[in-house]
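One protein chain is absent from this view; the other protein chains keep their places.
This part shows chain A:
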Amino acid sequence: MAFYIGRLGFGPELRLLGCKTMRCLGADSRNVVTSPAMFLPRSTTMDSKAEGSAEKRVGAKKLSKGTSPLSIDSPTADLNMRYKYPEMFPEPFMIWRNPLKEKLERKDMLSRRSRIYIPEFYVGSVLRVTLSNFHQPDKTSTFVGICIQREECGLKATFILRNVIDNLGVEIKLELYDPRLQKIEVLRLERRLDTHLRYLRDCPPEYSTFPLDMKAEIRRTDEVPLNRMKVRLNPRPWTEWWHKYDYKGIENLTEHISDKMKKRRQILAKPWEKYDLMKTYRATLPEEDMAEILEEIKEDVENHEQKHKRRGA
């Protein structure tokens, strides 16, 4: 999900995500400024083009030395696991939290995972989903599309798939733990530059067109590749005000906006927010809490993965 927060700055992303999915980052407030690389999953590729600010260089140095940016004194749990299971972490808002409820919810999630293999996927990955559907003649429906958004925590976790079928954009919002989901296949596993790709709704259809009989691509490494593709927006009107936020994946935003909108964009920009430690603290889970949760789910999840691998072989 939101791996690039450290590099993009927190402000717009936080607001877009409704401060929700940020929680899964679980960034320690102390590390945010010094090591943006901590937001990267296992493939720790740094952006070679954009080495403008001092923080980035610090992050790059840290990586080149081969030290783990994640756990300095954290417990033994593999914190990299957090990117795989973002919905396992609780909601960000303190007064909505309750440890007992979170525990019971996690139990339910794991017992659902014993019945369906929920693979690792990110915003930008292409999935095929099979769903029980009462209204279809054969009682199942299948959909292929690119994941443009992942939201919410716990059993409420959802994702949106988008495709263009017969020149018509089609989106389907699914719940990850819906017992009607029969199968989730990852056809192409990759990440994109932004935490969500809702702006594909206002782009030419070629960016979100995938054949319905698409075959799964073969993965050569364990790393999740980062697709640096930048898309071109259609002229206005848009479904959302894309100029208000700083998206890395949009190429031609300034072409379509008026001078007034450009001014507005400048006013709304909050470059200082990446230094706001309190904001990061409120929007993320402490590393210790995260390690505890990962420790709790680790065994079940690993057993489940192995079971799936054996079945696949």
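The rule is short, and it goes like this: contacts are C-beta pairs under 8 Å (C-beta built on N, C-alpha and C of every residue); 3 or more make two chains touch, one makes a residue touch a chain; residues count from 1.
Please note the rule applied: contacts and distances are computed from a predicted model.
**Q** Just to verify: the chain that's not displayed, which of "E2 ubiquitin-conjugating enzyme", "tRNA (Carboxymethyluridine(34)-5-O)-methyltransferase ALKBH8", "Ribonuclease P protein subunit p40" or "Large ribosomal subunit protein uL3m" does UniProt list as its protein name?
**A** "Large ribosomal subunit protein uL3m"
**Q** With respect to the chain omitted from the figure, which of A:E87, A:E105 or A:D276 is a touching residue?
**A** Answer from the full complex: A:E105 touches the omitted chain.
**Q** Specify the residue from the set A:N80, A:T142 or A:Q182 that touches the hidden chain.
**A** A:Q182
**Q** Who touches the missing chain here, A:D138, A:D166 or A:D222?
**A** Only one listed residue reaches the unshown chain, and that is A:D138.
**Q** Can you name the residues of chain A that touch the chain not displayed here?
**A** 95-96, 98, 100-105, 108-109, 111-112, 114-116, 132-134, 137-140, 154-156, 175, 177-182
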